[in-house]
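This is the structure I want to talk about, given as structure tokens.
One protein chain omitted, others in place.
Note that the chains are named A, B and C in the order they appear, and that numbering of residues resets to 1 at the start of each chain.
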Amino acid sequence: MKIEIKNLKHKYPSGGEALRGINTTFEGSNPVAIIGQNGAGKTTFAKHLNGLLRPTEGQILIDGESISDHTTAYWSKYIGYVFQNPDNQLFLETVRKEFEFGPKQQGLSRHEINDRIEFISDLVGLKHRLSTHPFDLNATEKKFCTIGSILMMDPKIIILDEPTCGQDVEGNQRLAKIINYLKNNDRLCITITHDMKFVVRNFDQIIVMSKGEILKSGNKYNVFSDVKTLLESHVAPPPITRVGQALRLKDISFSKEEFIDHFTRRIHQS
Amino acid sequence: MENINNSIAVLVRKLNPITKLLIVFCLGIGCLIYPLPFVGYGVLCLLVILGILIGQGKQVLKLIVGFGIPVTLMLLFIQGLYSPNNKTMIADFGFAQMGLEGTMYALKISSTLLIFLAAFYLMLQTTKNSETVAALTQSGLNMKLGYLILASLNVVPQMQRKVKVIQEAQESRGVETSGSFIQRTKAFLPLIGPVVLSSLTDAQERGMTLETRGFGISGDKPTSYIKVETTGLDIVLRMIAICFLISSLLPRIL
Amino acid sequence: MTSTLIQVNHFSYRYNQETEVALKNVHFEVASGEFVAIIGANGSGKSTLCNALVGLIPNYFVGFSEGSIIVDEKDTAAVSVGELSQTIGLVFQNPFNQLSYTADTVAEELAFGLGNRGVPREQMFSKIKEIAELIQIDELLDKNPLELSGGQVQRVALASAIILEPKILVLDECTTQLDPIGSRQIMNIIKKLNENGITIVMVDHDMERVAKLADKVYVIQHGTIVLGGTPEEVFCSPHLAEFSVNPPDYYEITKKFIKPGYSERDFALTESQAISLLQEVILYEDRNQKPQA
């Protein structure tokens, strides 16, 4: 699936400009991270991608078809959107029922739904929790319940809004696993996040937004070596990268392994 | 609350909320007690004039026309034509006869309704809810009841915002909220469900906040940041309001 | 300065009608002026512990407890939460659930707790002004709290807790719903409060931050404290991984390169430590290799 965004602009009814001309294309299955300060327009942008918000100007084409031709409910078959706060969508008494909800809307067969539950509940780590009430889950599990309920609809593109907020170590590892699964199964994952450690570990493509515009787009090496963009968008590189930059290592490092490698070279070259 | 700053508006805004409540009450009840409906319409005219003076004329008139006229017509139909008290017939419509007693009754009810409506509206436009509650708690209303009124007024808009977000979240899960009648009916539960469940958890947390801020601890008499004053004008107006109420009683007693 | 402010004595707790206990034999002490961090996986009982410290357990929540918690010589089970709020304040995750919903302005919001306490109106003004300056919300005082951003509301929540002049502040993941700038502002204020003598108990997932700020760290798992001590002791523990906690990244990258003789320390837990330590390493290596070159 391919999403083309052409000169997308969005104005609030109050008159403020939230998006000021965005041009980009999403294609393939390399996961994309959208970063930037609060108020940069990340969520407003993402909400256009499944038709929740309609462009004031410009257009969005999904495989050549204009997004405005159908409702969000129609697009939900192809594009899944996981909201930041799980409480905004959970309302059934067991995790299993939450998982069944989406596919039932699509009219999938009982058999197929059960197969998917089997697989998805394992992927999101809730296999042993299927008969639990979603509100009895802890913060991590609750988040994965909402992610699972969207994955159950098997969308080609999935948008995650701040999935890392309030997550513990295990939650972050599981998220990484899910993002990797999506990548390997030809599904595109677009994620909004503030957690730079998480970004550099899991995303091939990064979009930096600021004041309703795309400031920079590229891989982590391009983005985090561009000091001007980082300053302008108030994005701080992950801790390891900062240490590397402070020590003036020649190559930029994003993981402990990379750092150790680069630092070893630094002390041996001297 | 619109900020019209002519001297009368400022004066009305400065009145003690209890004075205003008392005036609303006395005007309404007074007109209800007085046997003829015309006093009520007179008072209503005065209220409209007051509304115009403090820059709310348009809204008050809109209220009277939009709500008052239909109600009056309806009441005239029900009471004027079919009241069991009708004895003196004043008009004949063929299918029913119009009675004087019922017509008078209908007019009185509608005038009282409109006075309450207009006076209450003007009061709300010129008073902050928090001031009213502060005034009431200072004259003995239980803290908890005061909290309830204010919290309800503030929580509900917050919840309505939440409904919007939930609607988006459920549309993203394939819930059609704008399709056929059956589709729309089906959408009701996925929308109200998260509202109820998440609001319950919110309420629990808000309770924690109240407790840790010492809400309802026994012992100290609570104080308020909002100062409500009772001026000489307040006392004069209160006396006039009560006099109005008593004088409306006179024709009944005499 | 080393007097004990909080004393948790073999405290256990189970919520009403739950099968599992939420806290099991928790036992630790907090000294006056300390900055304590509580870390652990989600669902391990961190929030329950916070609620117990401020007296919401057992006074607000329904359940069963054993053991006791003594806060500033008061048994939390014996006094009301309201009374305890003069000693210990709580700020938690969701900013908008920490408003009283009775106030039209931030100033009224701050006055809510004072009003419940019966503080005369004249005294409210000076207190509100003082706290608003401390928490940097003076320009918000006349705004409607419901129209502020999450970060601003969280600062208002912090101010509403501080204005009651507690000796201890309990922070339950109070920055998770904020963006990096918002949480940095909050953390700076908290640091300042701690420097002013307020004891802090903070639940957090950000290990870099915990290592930088905390005097003591407790790791909690399945409702029990499994590890405790200074950040150095805790993050160097060989068992850390068993409790689903990772040390700050700085630890591993420095540990790897520090050989005896480089420096007094042999690992770093904060960014500045890491940079200065590794600079020493570079200097040392440069010096040692030059003669051979």
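In the analysis below, a residue touches a chain if its C-beta (ideal position, glycine included) is under 8 Å from a C-beta of that chain, and two chains touch if they have at least 3 such contacts.
What we mean here is this: contacts and distances are computed from a predicted model.
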The complex's invisible chain, by UniProt name, from "Na+:H+ antiporter MrpEFGBBCDD, subunit D1", "Histidine kinase", "Autoinducer 2 import system permease protein LsrD" or "Quinol oxidase subunit 1": "Histidine kinase"
Interface partners of the hidden chain - shown chains only, full complex considered: A, B, C
Sole residue of B:6, B:88 or B:204 that reaches the chain not shown, by the stated touch rule: B:204
Full-complex contact with the absent chain, from B:79, B:130, B:223 or B:248: B:79
Residues of chain A (touch criterion as defined above) contacting the omitted chain: 91-93, 133-136
For chain B, the residues touching the chain missing from this view: 67, 70-71, 73-75, 77-79, 81-84, 95-96, 105-106, 109, 113, 116-117, 120-121, 124, 129, 142, 144, 147-149, 151-156, 158-160, 163, 177, 181, 184-185, 187-189, 191-193, 195-197, 199-204, 206-207, 210-211, 215-216
Those residues of chain C which, in the complete complex, touch the missing chain: 12-21, 24, 60-66, 101
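The rule is short, and it goes like this: only the chains that are shown with their structure count from here on.
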Touch-based graph of the chains, sorted into line, ring, star, complete or other: complete
Most remote chain, CA-based centroid, reference being chain A: B
Chain pair, B-C or A-B, that carries the greater number of C-beta contacts: B-C
Whole-Å gap separating chain B and chain C, where each centre is the average of the chain's CA atoms: 46
Junction residues of chain A, two or more chains touched: none
Contacts with two or more other chains, residues of chain B listed in rising order: none
Residue ranges of chain C in contact with chain A within the complex: 40-43, 93, 149, 151, 173, 176-177, 179-182, 205, 208, 244-246, 248-250, 252-253, 256-257, 271, 274-275, 278-279, 281-282, 285-286, 289
Contacting residues of chain C [partner chain B, same complex]: 51, 54, 56, 59-60, 80-83, 85-86, 89-90, 92, 94, 96-104, 107-108, 111-121, 124, 146, 157, 160-161, 164
Partner chain B, residues of chain A touching it in the complex: 47, 50, 52, 71-73, 76-77, 80-81, 83, 85, 87-92, 101-102, 105-106, 135, 149-150, 153
